[in-house]
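The complex is shown incomplete by one protein chain, all other protein chains being positioned as in the whole.
All chains are identified by letter, namely A, B and C, in their written order; residue positions are counted from 1 within each chain.
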Amino acid sequence: MKQVRAMDTVEQSQLFHSMLRIRRIEEALARKYAEQEMRCPIHLCVGQEAIAVGVCAALNQTDLVFSNHRAHGHYLAKGGGLAELVAEVYGRETGCCGGRGGSMHLIDLSVGFMGSTPIVGGTVPLAVGAAWAATLKRNRQVTVSFFGDGCFEEGVVHESLNFAALHKIPVVFVCENNDFSVYTRRTERQPDRPMFEIAQAHGVEAATGNGNDVEEVFNIATTAIDKARCGLGPQFLEFRTYRWREHCGPNFDDDLRYRLPLEIEAGLNACPIAHYRSKLTKANGLSGLDIDRYELEIQAEIEVAFNFALSSRRPGIEDANRKVYA
Amino acid sequence: MKQVRAMDTVEQSQLFHSMLRIRRIEEALARKYAEQEMRCPIHLCVGQEAIAVGVCAALNQTDLVFSNHRAHGHYLAKGGGLAELVAEVYGRETGCCGGRGGSMHLIDLSVGFMGSTPIVGGTVPLAVGAAWAATLKRNRQVTVSFFGDGCFEEGVVHESLNFAALHKIPVVFVCENNDFSVYTRRTERQPDRPMFEIAQAHGVEAATGNGNDVEEVFNIATTAIDKARCGLGPQFLEFRTYRWREHCGPNFDDDLRYRLPLEIEAGLNACPIAHYRSKLTKANGLSGLDIDRYELEIQAEIEVAFNFALSSRRPGIEDANRKVYA
Amino acid sequence: MLIAKYMPELEQRSLSFAEAVREALEQVMEKDPRVIVIGEGVPDPKAIFNSTIGLRDKYGTGRVFDMPLAENGLTGVCIGAALNGLRPVMVHQRIDFALLAMDQLVNNAAKWHYMFDGKASVPLVVRMIVGRGWGQGPQHSQSLQAMFAQVPGLKVVMPTTAYDAKGMLISAIEDDNPVLFIEHRWLHDIQDIVPEEYYRVPLDQGRILHEGDAVTVAAFSYMALEALTAAKALRTELGTAIEVLDMRSVRPLDVGLVLNSVRKTGRLIVADTAFRTGSIAGELISQVVEQAFDKLKTHPVRITLPDHPAPTSYFMTEHYYPGPQTIIDEVLKLVGVDRHSDGYKKLCAVTQRRGPHDTPNREFSGPF
Partner (left out) sequence: MLIAKYMPELEQRSLSFAEAVREALEQVMEKDPRVIVIGEGVPDPKAIFNSTIGLRDKYGTGRVFDMPLAENGLTGVCIGAALNGLRPVMVHQRIDFALLAMDQLVNNAAKWHYMFDGKASVPLVVRMIVGRGWGQGPQHSQSLQAMFAQVPGLKVVMPTTAYDAKGMLISAIEDDNPVLFIEHRWLHDIQDIVPEEYYRVPLDQGRILHEGDAVTVAAFSYMALEALTAAKALRTELGTAIEVLDMRSVRPLDVGLVLNSVRKTGRLIVADTAFRTGSIAGELISQVVEQAFDKLKTHPVRITLPDHPAPTSYFMTEHYYPGPQTIIDEVLKLVGVDRHSDGYKKLCAVTQRRGPHDTPNREFSGPF
């Protein structure tokens, strides 16, 4: 097994860039959503970028990822095509699902992003199955399953943990604990006990960390992925984080008062990007100029993607009844 | 909370009698099964009597029990009517389900036996719900859910544990671990870790014990039931035991060789009734005469029940389409 | 019984479907302390499209519950609570999530009364919402009534008007059987006259929404409103009177009502919100032809969704859902009216949808 080693400055900048890029893309989607041309539910991951980025940075391109309704970050961090994402949200033919899926159904097989779907818990056993197939085929692929603290309540997660532990399947369960399922606080859904200990009791090795610290996520994920790859069995990672915007939709919803002002403030203060920026500014010499350059590059990329999307063909009813069967 | 106190000799004899009675009833059913007049699947609990008896002895009559496919022992130990059980297995009108259910569906509401069904896991959340209703109605009723080690793999069990822990529901989960699901050994279905620790990780208090020692079961159950009744939340009990006969049907099936001869020998040697008999013979003065009397009484009771059943009306198709709706 | 009016008169009180549901819940909870309400989001600020708002404030945390994401387990919990004397009302924001609870609904709730010889029953109501529009897509817009309606022991209803929503929800909660109460998302904001008093609407009867003798259109849920729009336009523009039946109940089906109408019209269209194959529309047609083959002048017709999942894209869904125009076209085919006439063209103009096709009304701006 590899030792986790200190990151070099290039790698650090990449992590930063990747988070910043996801943030700007989400913000662009949020801004444009008001135009009422993205006509599908969207669940933005603003505030939670560090988990997607830290975990995916620890994967190989040939490794696999499954995700849930809040998938943009996972998809982008794994290398999923931006233009195809934007086109998908706009319902265009060039979208990654040809418009059939919208924001809640993303796929990019070329980078191992196997699919995201919005039935909570639905993809968790799929990740186990894909990883199982890898062992039966005797390749060294690892599969990651991203899901939330709400999802952890679904029975299928436990069935998945049991089967993964039984067959020592190289799957890494990544639980993004933002303490909420829609507007419902975890205390209304779960007793007061850590989730990761349940995974441990299932015989799955578990670790937990600060989901707003991208290097911490990366380090924990690297160790876990490496163990899974070496045949040490499934791994469960629980990361605490905070969702900034409304559960579904582009806006902030603090006016609904389901979160306390102090809590919101703490959440925003824990911004994974701001923190990493100041850390890198001090430690790795990341300069304001670098960041401006990133911002410009990302801005340009976003514009290209939106133009691509909006100028793509609109599919019609004639496309809608194809591909029901393979 | 009550202290568990030493049992008096009357109570001990009752435990013994209850186990012996279940054993003899199961044997009678097994013997008669060959006549091909009980035309339904039966799952006998021979070898596992101590769990049913020990747990139910710790319950009040107004407490509730839900059970699974292997329900005879639970039903009888809770006080369910013997004649109605036998009649049910014979498909007669006087059966506890009027013949609609057979061995796998038992009910006797007069003693709090709420129902047993053969979809594995099916009644576990029902027990939680019934117990929850008791708290919402503010009475001090406790509900027991009996299930097996195979059932523990069903996601719904984990959903039940979570909800029970969340609302501190007075339910006692009793897992009868006989190491098999049909012919499949636990090692082919679960990783090597204790089940009760998963319950603990869910925030459910757990204990484990020798399921072939009726007093141990009784003592552990008494403590757990008492805690649940006092509002200390759900309890999980795991008892090791051994199923003597085939999974489904009246016979022994050792010829199938899914269990090793040594294992079978150890299982039979652990007979809860033989052990308790010798203990009581030494410690509480239970005599051969007492036992002969029990045997005779039980035999007489069984004969009455079989006569009742076999002389009861056979329901017909005209009964079959009623009671689809309440 | 009141007949739904979509332009309520001044002196009568009008409520939306969601408000009517809320009022039913409130009144039943007031009357019967055994009633509890549970579901993901029931006490949250959005309150299931406002249909449960204020209930927790009024009845407390001991009767109004949010729940973990555990549809099968919690359905079982509600069944167990029902067996021990409560009358739970469970809510799923989308009927698609209820697929997770199929085991408990089909194996336990539906059969408990039967298999235990009537010794116990399961007074459980499950509200399930059928999604549509704004890119709900393949997993959030299924209309699964036929899947449940084939299960003996379940009752399945799909009220259309706010009036019926209140009356049928009250009946459902009072009923001793498991009742699935299916709400089409596009009905929630539609107003109707709803009396303040406590009243019941039976769970096994359809009703005539619009009288006519040309064609019978038996319609389910939101399709009944589409059929009503078609009926009004057909009468005004062409003088053709179709009979629109709001079926209201899916199990049992009120086949008697349809047979009566078909005896008059001799022609049958069934309009459903679900995929074509295996739809309850097919079941209804089968029952009608088994019982009244001789009364039909021509083949019956189904109007349904096509047999593929709902795509998400705005552009791909544009002609996915049948509406008044589809119904009109099928009616005219059956009665043999020329579709090149001026009357037909005017008719099309009248029923043409204004505004985007993927929202229930013009105020709706996503994303739910």
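Assume a residue touches a chain if its C-beta (ideal position, glycine included) is under 8 Å from a C-beta of that chain, and two chains touch if they have at least 3 such contacts.
Since the structure is predicted, the reported quantities are computational estimates derived from the model, not experimental observations.
In terms of the touch definition stated at the top, the absent chain reaches A, B, C within the entire complex.
Residue in contact with the omitted chain (choice from B:155, B:170 or B:234): B:155. Within the set B:101, B:170, B:233 or B:272, the residue that contacts the chain not displayed is B:101. Only one of A:132, A:173, A:239 or A:276 touches the absent chain when the whole complex is considered: A:132.
Contact with the omitted chain, checked across C:17, C:114 or C:220, is made by C:114. Contact residues of subunit C toward the unshown chain are 72, 96, 99-100, 102-103, 106-107, 110-111, 114-115, 137-139, 142, 146-147, 149-153, 251, 253, 274-275, 277-283, 285-287, 289-291, 293-294, 296, 298-302, 307-309. In the full complex, subunit A contacts the hidden chain through residues 64, 66, 96-98, 100-101, 105, 107, 109, 114-115, 117, 119, 122-134, 136-137, 143, 155-156, 158-160, 162-163, 166, 322-326.
Residues of subunit B in touch with the missing chain: 33, 36, 39-42, 91-92, 95, 97-105, 117-122, 150-151, 153-155, 181-184, 188-190, 248-250, 256-258, 314-317, 319-321, 324.
By our rule, only the chains that are shown with their structure count from here on.
Separation between the centroids of subunit A and subunit C, computed from CA atoms only, is 37 Å.
Separating the CA-averaged centres of subunit A and subunit B is a span of 46 Å. Residue positions of subunit C touching 2 or more other chains, listed in rising order: 67-68, 70, 72-73. Chain contacts: subunit A has residues 153-155, 189-190 touching two or more partner chains.
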